[in-house]
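The other protein chains are all here in position, but one chain of the complex has been omitted.
Here the chain labels run A, B and C in written order, and each chain numbers its own residues starting at 1.
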Amino acid sequence: MNRPKTWLLLSILAAWVISRFQGAINPYYYDILITIGINIILGVSLNLVTGYTGQFSLGHAGFMSVGAYASAMVTLSVGAHARGESLIFIGALLVGGLSAALAGLLVGGPSLRLKGDYLAIVTLGFAEIIRVVFENVEAVGAARGLSIPVHTTDFFWTFLSVALTIYVVVFLVHSTYGRGFLTVRDDEVAAEAMGINATKYKVLAFVVAAFFAGIAGGLYAHFKQFIHPEGFGYLRSVDIVVIVILGGMGNTPGVIIAAVLLTILPEGLRALGSWSALPEAIRPLIQNRMILYSLLLIALMLLRPQGLFSTGGRLTKWLKRGKGAAA
Amino acid sequence: MLQIRDLHVNYGAITALHGINIDVPKGSIVTLIGANGAGKSTTLRAVSGITRAQKGSIVFDGEEIVHLAPHKIVGRGLCHVPEGRMIFANLSVMENLLMGAYRRNDRKAFGGDLDYIFDIFPRLKERKAQSAGTLSGGEQQMLAIGRALMSKPRCLMLDEPSLGIAPLLVKTIFEKIVEVNKNLGITVLLVEQNANLALEISQFGYVLETGRIILSDASAKLREDPQVKECYLGG
Amino acid sequence: MSVSSALLEVDQCTVQFGGLKAVSELDLRIHEGELVGLIGPNGAGKTTIFNLITGVYQPTDGDIWFDGQSVVGHKPYQITARGIARTFQNIRLFSSLSVFDNVRAACNLHLKHGISHALWRGGAFAREEAEIAERVDGLLDIFHLSHLRNAECTSLPYGDQRRLEIVRALATRPKLLLLDEPAAGMNPTEKGELMRLIRFAQEKFQLAVLLVEHDMRVVMGICERIAVIDYGVKIAEGTPEAIRNDRKVIEAYLGE
Partner (left out) sequence: MIQFLQQLINGLALGSIYALIALGYTMVYGVLKFINFAHGDIYMVGAFVGLYVTPWVWKVIPPGQDPSKFNWNTTAGGLVVMLISMVVCAVLGILIERLVYRPLRNRPRLTVLITAIGVSIFLENFGQYLFGADPKSFPDILPDRTIDIGDLSIFMNQIVVFVTTIVLLVALRYIVMKTRMGTAMRALSYNTTAASLMGINNDVIIAFTFGLGSALAAAAGILNAINYPSIDPLMGILPGIKAFVAAVLGGIGNLPGAVVGGLLLGVLETMVVGYISPMYRDAIAFAALIFILLFRPNGLFGKIEKEKV
């Protein structure tokens, strides 16, 4: 048994132990914790595409929605309160993840020929088309949305998924095989000249990321118990991109911190916005988290485009060294 | 006319110029020769302001220009014909020439200047309504020089005017460079790989190697220098 | 040294961009273990020939044979896998990777194991990673880059970056190495050292080398045979001595 796997088992164990006490956690904080978990999965998985492989995707919410709907359909077709709830849930999440991965393959295959702005806009287009489709299919509730009768997502399942996502992304990238992702980001022409099949890596990153976005979608559906096509629009994708940017492209610990911060931020702003000492006119300005988000994003791009938590690459270097010792 | 002192240029961690000194006296043709990657183009780019110098001074006509923006340097009468010509292929030949005169406000004088350019490069006149992208390499080089002349420069910097051009046309273009220098009194700083030709028309030459001036002398003397002969003249 | 068929055979290749023939009806043969130089004025089409051989461009006409098989229509990574590696005129290292990782990435091609191994991280994975690390360190050592192993590649001086590109290309285990102006931007001492290293690598790895270079001392000094290109056409080919005295070459290239 070597270190990476120990690390994975320990984190799953920790998730299990903490989940034993989840009843003791204030429901408000509990909700925030689950949301943090889902956002970490989304951020870390998108980071594989955008951060490590350098492909800018604006459609991550689309894959999340595929996972959410697919897993919800599994649960609904099995029926609520069937026995073996956990097994059904695992099945639903896996179906969600695999459906999203398939969508990722279908979208990524043709569109990853494009670069930069064009890729971003095409992924956005695909996500919007997915949304329009869900809005028009009666079987999934069309524009009315879809209710899921069970609340199966709990602390353990969420953080088990978080641990798996981080494990896969980090330990995939930190291997000779996984260096392929980074070479594609740095210089595609040189990567191909070194015998690296750039297309394969780009599609692989896309599919793996879509899989975990699908898992996140499944968790979300069985947590909120209601999903609606509007909830997976372009702004949701932007939210995930902001997590990646803030954390620093290709910096997984940074992205995790960013996911936590950006989940707590709107809650804090809500509290601050209702603080009566503030003038009436300012309060909505603060409560609208998107105003702050956008200013944050612009300021970040102007001042620290490498992300808030890239300490001059020291963290990345530390990771590389950590890898050297592990391999 | 142009004095370069202790010029340093870095691209990221790579140092392209390690403090070079060049003097271009008024009315002369000075040439800068050296191998690919020696820093010749970088020198010109730093003088015209496209590339920022980290250290050093560039004095043009008594004025320090090292921190000026490129468009202001053109306004001072120092024009750079870049490597690869960089004509505007999407514009017509005439529009290219007019762009050369972008900073000038004496529109009435344009006609005379155009006549002079069409006189030394008759081919441009024939093709003035044509899109510049359809010109041959040699014609594009003529256009690039003509376009630069439209800015009424006092000093012209030419970066490898012979690049990718048929030998016969190279000869014509070099003759015109000399003509412009003699008739209009324009000072010329010429960067060239074709050392033979460059040293033939210039009065003074500098040899650049990995970002340093390793030799400088009158052109006639450089042509006889054994080291220059071996490396650059194919002797 | 009598090889019946060449390792690389460029057969009547033409590359056309729009109306412009960048390379026309080029014939070029390189035998195993041979060191061939490719010279010509700027813009003559030398880099285009490299891009043609490595699959970045496809020939408009003609065929390219490598090691007995046609490589036309293959992708660059497939051609590299067949045994052709290259360096770039304008250095293209993986800028975010360390020196070590730049070379390690080039070992990707010969990995026995894939994604599942990287995730499972069993004994086989550890052994293979250790093997690769050893090979990379060995290569870095030969080219005197060991002390820079963990440095960021963009922080290296010009000459070191060029050498690192050669090391990276060698890590793909090529039979033919294409070097695009490896001496550009080096001082005479570095150039001398580079010549020695190219010869050394050629012998040690039994490489054929095709070298584009402007510095005549380098080309004349190490090449067994030189081909001269002008306007996309091969105007001469022969030993350095023959090239030096060829009228056509002196006319077109040395600018008389």
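Here is the rule we use: a contact is a pair of C-beta atoms (placed from the backbone, for glycine too) under 8 Å apart; a residue touches a chain by one contact, two chains touch by 3 or more.
Remember, it's a predicted structure, so these values are computed and weren't measured experimentally.
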Candidates A:Leu8, A:Ala70 or A:Val122 - the one touching the absent chain: A:Val122
Residue of B:Met99, B:Ile120, B:Ala166 or B:Ile201 touching the missing chain in the full complex: B:Met99
Residue among B:Pro70, B:Gly137 or B:Pro167 touching the omitted chain: B:Pro70
Interface with the unshown chain - residue positions in chain A: 56, 110-111, 113-114, 116-118, 120-122, 124-126, 128-129, 132-133, 135-136, 189, 234-235, 238, 241, 245, 284-285, 288, 290-291, 293-295, 297-298, 301-302, 305
Chain B, residues in touch with the chain not shown (by the definition above): 48-50, 69-71, 74-75, 79-80, 82, 86-91, 95, 98-100, 102-103, 147, 151
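By our rule, only the chains that are shown with their structure count from here on.
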Steps needed, at minimum, to go from chain A to chain C via contacts: 1
Most widely separated chain from chain B, with each centre as the mean of CA atoms: A
Middle chain, criterion being Cα centroid separation: C
Top chain pair, ranked by number of contacting C-beta pairs: A-C
Whole-Å separation of chain centres (CA-atom averages), chain A against chain C: 41
Separation of mean Cα positions, chain B and chain A [Å, integer]: 54
Touch list for chain C against partner chain A, complex: 54, 56, 75-77, 80-81, 85-86, 88, 92-98, 101, 104-109, 111, 113-115, 117-119, 121, 125-126, 128-130, 132-133, 152, 168-169, 171-172
Contact set on chain C toward chain B in their complex: 41-44, 154-158, 161, 181, 184-188, 214-217, 231, 250-256
Of chain B, residues touching chain C in the complex: 12-15, 35-38, 160, 162-164, 166-167, 170, 193-197, 209-210, 230-231, 233-234
